[in-house]
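Every protein chain except one is present and positioned as in the full complex.
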Amino acid sequence: MIIVMRSGATEKEVQEVCDKIVQLGYKPHVIQGVERTIIGAIGDERGKGVLQSLETLPHVEKVVPILQPYKLASSEVKQEKTTIAIGKDVVIGGKKIVVMAGPCGVESEEQLLETAEQVKKAGAAILRGGAFKPRTSPYAFQGLAEAGLKLLAKAREKTGLPVITEVVDPHDVAVVEKYADILQIGARNVQNFALLKKAGKAKKPVLLKRGMMTTIQEFLMAAEYILSEGNPDVILCERGIRTFETATRNTLDLSAIPVLRDKTHLPIIVDPSHGTGHWRYVAPMAYAGIAAGADGLLIEVHRKPEEALSDGPQSLKPEKFAEMMKHLKAFAEAADRKL
Amino acid sequence: MIIVMRSGATEKEVQEVCDKIVQLGYKPHVIQGVERTIIGAIGDERGKGVLQSLETLPHVEKVVPILQPYKLASSEVKQEKTTIAIGKDVVIGGKKIVVMAGPCGVESEEQLLETAEQVKKAGAAILRGGAFKPRTSPYAFQGLAEAGLKLLAKAREKTGLPVITEVVDPHDVAVVEKYADILQIGARNVQNFALLKKAGKAKKPVLLKRGMMTTIQEFLMAAEYILSEGNPDVILCERGIRTFETATRNTLDLSAIPVLRDKTHLPIIVDPSHGTGHWRYVAPMAYAGIAAGADGLLIEVHRKPEEALSDGPQSLKPEKFAEMMKHLKAFAEAADRKL
Amino acid sequence: MIIVMRSGATEKEVQEVCDKIVQLGYKPHVIQGVERTIIGAIGDERGKGVLQSLETLPHVEKVVPILQPYKLASSEVKQEKTTIAIGKDVVIGGKKIVVMAGPCGVESEEQLLETAEQVKKAGAAILRGGAFKPRTSPYAFQGLAEAGLKLLAKAREKTGLPVITEVVDPHDVAVVEKYADILQIGARNVQNFALLKKAGKAKKPVLLKRGMMTTIQEFLMAAEYILSEGNPDVILCERGIRTFETATRNTLDLSAIPVLRDKTHLPIIVDPSHGTGHWRYVAPMAYAGIAAGADGLLIEVHRKPEEALSDGPQSLKPEKFAEMMKHLKAFAEAADRKL
Partner (left out) sequence: MIIVMRSGATEKEVQEVCDKIVQLGYKPHVIQGVERTIIGAIGDERGKGVLQSLETLPHVEKVVPILQPYKLASSEVKQEKTTIAIGKDVVIGGKKIVVMAGPCGVESEEQLLETAEQVKKAGAAILRGGAFKPRTSPYAFQGLAEAGLKLLAKAREKTGLPVITEVVDPHDVAVVEKYADILQIGARNVQNFALLKKAGKAKKPVLLKRGMMTTIQEFLMAAEYILSEGNPDVILCERGIRTFETATRNTLDLSAIPVLRDKTHLPIIVDPSHGTGHWRYVAPMAYAGIAAGADGLLIEVHRKPEEALSDGPQSLKPEKFAEMMKHLKAFAEAADRKL
């Protein structure tokens, strides 16, 4: 940490801060500048909120952290890219772009199975579908719960596609883990630490969505919660942040991809369906996500978007999805990947 | 809902949308404008995501909701302001401004009891203190858990102050409810629907903090989750939203107070400690909060902020808190309230 | 500046950065930390973008500025609060709260004079009114230009109230200065540096509005442009920033007031009309602004808001304005000010 003293701080005041730094177990190092005195506090500052509290001392102007606060998620600690095998055929984070597709919510057996066959045919490697739905309104469709999980298992059996589905309550981790190949933690739960800790003890990979309000640093700290509980298989998913712009449902922050690529070894997936909120914009943003360096996509597909119980406006019809997959190939190859 | 057709939509296309509206159980009403045809879908739209899905029909430009989606939280449904009695002496939402104060985290018996006595003496009506701490870093102090709850109960016994404390896991609601007078749900859990539902079944009032990226409408929908489970005692707390400005930790959105006053009957509390993140700015924003019409304040007070295990920079020393309380009186009276 | 080296930087690489620092005229000071080496660059960094460019050197992780980049606007350079006399009766930044009120746009002589009399009677000290209107749409009312300025001068003559009006083009500064007592620079022009420079050469005080996306630091840098051209009379105006919240037109950032009070000596005005965008919310936010420590208010008042050519929704009727002024007195006194 760097402690910046207020202008005009006396030697005695600087000394007091140094004493405090020593008392907290760090080594102070003073630099006398032209306009300000600054003090470096030498030592591993990560996870130590107490150093930040020095800001309340009378002659301290501000405290500036130097280190990124994550360790296990950091590309400094682990330099080779993490790859995660799902079932026997799919690897996330490898050469091949992985596309996960399916309906927002599991609504019925017929709906799910038909969609599963269609996305498989178009080239999807993993089936998505929500059984526990986090909905803004208590009066909206909340999902089929375990009945939905069973339908997902059935769809996997029929199509051979591994399945990904969301878990919203720490105490549902066990049941979701029983049926799913990948646990999804949604944007609204990215700092639900009780849930992250439970997912960190699960035996299945976790796809963690960035929250609407989550900085990249906080996002990696959320991943660190899962990693530090012993689960090394975390997949990061950019799905749009909240900004002032209302032409799209969220603002898909594709620049997060090269930033994350620089800072972490974990694989990165893009969700252009939630990112844009409108089916018209999904395909171009899917291409852009792969061009920016993502390892895969998460796409909402619905047979009849105009009747979807949730997220209809952003769902692709199966034929539009197939068309997108056809065009995606050239972008994957331009990015030196395969589809 | 209003369905706006794309420019140039034919009569047949308009009819198709009307048919769909009928099929979904609403009554269509067409207005032929100069540049656009719009269709009103008459009926109660609240909680019906499916109407929004009409946006995917080929000639629909957009779907505009007309009603606010909350019911029980709405000032249309219940016009008189809600008041909530805490213990036998405190009423939230009445004529008297209620100040809740105490440390961010319960760190030790001595720290808590000393602070409790001090905030009581200065005029606080309720003691705050965290036993379960949601922390951005898994390596940071996570709170004393049930041991912390017991210390809070002890402090209540000694001082007579009711206590408020946070709950972060749905399955801790029972234990927190056993010790606390008010359950707090934090900003990061404002859309943790599993937790909201459990809190909706609790027998204690719930203070719900607005999330960093929660619109006022979503905030009221989160309150609606609690209300719709049967718990009528919800206290709303504005604690700052996330913006581009970094001079303060968050941007305290005081205009949310008159907006909420217009739209809901629930009491409104302001937290200037988290809202600003710096102790220097806490007192002016506390005054401003009361001037804007809030029913009370939530303030972090620590004996030695420079040694606090969390939120040190934004904690007031007890003597600064006492000074603030002294000045607050005139602002409360200017707002036609009492302290 | 602090230069943070990437993890694993060698001594030679550190030396290269030090050499570059010397070459740019600064003195390097190396601190060898546990996880990182950091280098302090000693010297006055303000306005020197070139130091930031060191970030492109291969082993540099980031460059962290230490000093605030403004000088003349800083409370370090000038500690006593600036007060600005307007005409012979009004002082901005003194003990007395100054209220500036009037219509958004000057629409006609009758409208302006009637409103001027009414706001004067209610206690306003300065008359506002726009002659040059910056409008989002080229098809919207653009103001009466010099004819509007003449009406303002007439209203001053009749009522004795000094007038404030906006200037939008650098080459109109001369004509506006001829008629107005205070030049206003609007939110959209806060970084129109050509305009700021011209205003810095004017002989009249300048009220500078914070932009919708301007940080407090950038806001003070914009003031610095005016100050550094020789005009010491700059009044800062908080009028709301743009956030994700749509219940209000902007988000009035009242915490900017205590932050600015800490960092600058310049007087601070609040505009709750633009800040909220709805007349219902103007009065509570005006009270809150004064409670937070502002030196005055800028309020839109229109005889018939429902017929206003601009900003109708946020304009108070004269009788509502008078009512607000009556309540404001107690808040001013609670803040140890006068009205």
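Which chain is which? They are A, B and C, in the order written, and residues in each are numbered from 1.
Basically, contacts are C-beta pairs under 8 Å (C-beta built on N, C-alpha and C of every residue); 3 or more make two chains touch, one makes a residue touch a chain.
Predicted model, so just to flag it, every value in this text is computed and none were measured.
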Tell me which residue among A:186, A:275, A:296 or A:313 touches the hidden chain in the full complex.
A:275
The listed residue (B:22, B:42 or B:147) that touches the chain absent from the view is B:42
Out of A:112, A:216, A:269 or A:325, point to the residue that touches the absent chain in the complete complex.
A:216
Residue numbers in chain C that touch the chain omitted from display
20, 46-50, 52-57, 63, 69, 134-141, 168-171, 188-189, 191-194, 211-213, 218, 221, 224-225, 228-229, 242, 278-279, 305-313, 315
Taking the full complex into account, what residues of chain B touch the chain not shown?
2, 4, 7, 29, 31-36, 38, 40, 42-44, 64, 66-67, 76, 242-244, 246
In the complete complex, which positions of chain A touch the hidden chain?
213, 215-217, 241, 243-248, 251-259, 261-262, 275-276, 280-281, 284-285, 287-293, 327, 330-331, 333-335
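As a convention for this text, only the chains that are shown with their structure count from here on.
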With centres defined as the mean C-alpha position, give me the chain B-chain C separation in Å.
30
Could you state the distance in Å from the CA-based centre of chain A to that of chain C?
38
Residue list for chain A, restricted to those that touch at least two other chains
242
